[in-house]
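Structure, as structure tokens:
Shown here: the complex without one of its protein chains, the others still in place.
Moving on to chain A:
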Amino acid sequence: MSAVTHPPLGRAGAAWLLVTRSFIVYKKNWKLFLTGFFEPVFFLFSIGIGVGQLIESFEVGGEPIPYAEFVAPGMLAVSAFNGALMDSTFNVFFKLKYDKLYDQMLATPLTTGDIARGEIIWGQLRGSSYSVAFLLLMWALGMLHSWTAILALPAVLLIGFAFSAVCMAATTWMTSWQDFDKITLLQLPLFLFSATFFPITAYDGWLRWVVEVTPLYRGVALCRELTLGQVGWESLVSIGYLVVMGLIGSWVVRRRLDKLLLT
């Protein structure tokens, strides 16, 4: 047996191998993958269309629209949010703590940076794949009002990235399964109060400011502006916010993996 040297993996190629691994895992469990798609669809039909029938007129940015078309972009952002959370919390915790998956990867030329990037990208892709399906549903239901709706694709990728990175970072501090209650405790109010089901104008004064700086609100607002064709400066603020959030999260994940695994 003689040693064969291979050209070193590029950093992008290395991160993509982790995505490939997750892909092989889910190829066999594709049903598990599907569940994430239905939740936002159910909310769209029950609250958006069902409850929406009780609402006679509804205005966004001065234009009257059916209530369901207000809720739909919110659910679009929520799909990316929920999907990103699935893998970057419980699954990462399991791999880190019990499966020792990252330890075996670190015995190869892979680095903690590759692992951080690969896992974040996978969470991001999982979340945004739900959003893409949801966007197609919106299109089929005639809920897209502007060509800018196509930009909702990069937008949901960005939302997936931001939440995948930050949630994975938070997961590195978890010590037991019970700690995940804290994530659930945050997930539900973010879902309900990020102007998903009613406009931000329902809040007054400081409370409105609080909601405006929460991350899911930025995602919901961005998706709504894009699908309704009401893009403005505020959209850029949301983009900048989510980019910075994702980058900080990624940096923290790498630092934490160094600390936990390279002892």
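Note that in this section contacts are C-beta pairs under 8 Å (C-beta built on N, C-alpha and C of every residue); 3 or more make two chains touch, one makes a residue touch a chain; residues count from 1.
Methods note: contacts and distances are computed from a predicted model.
Comparing "ABC transporter", "Cytochrome c oxidase subunit 3", "Phosphoribosylformylglycinamidine synthase subunit PurQ" or "succinate dehydrogenase" against the UniProt entry of the hidden chain yields the protein name "ABC transporter".
Although one chain is not drawn, its touching partners on chain A can still be listed: residues 1-9, 13-14, 17, 20-21, 24-25, 99-101, 103-111, 261-263.
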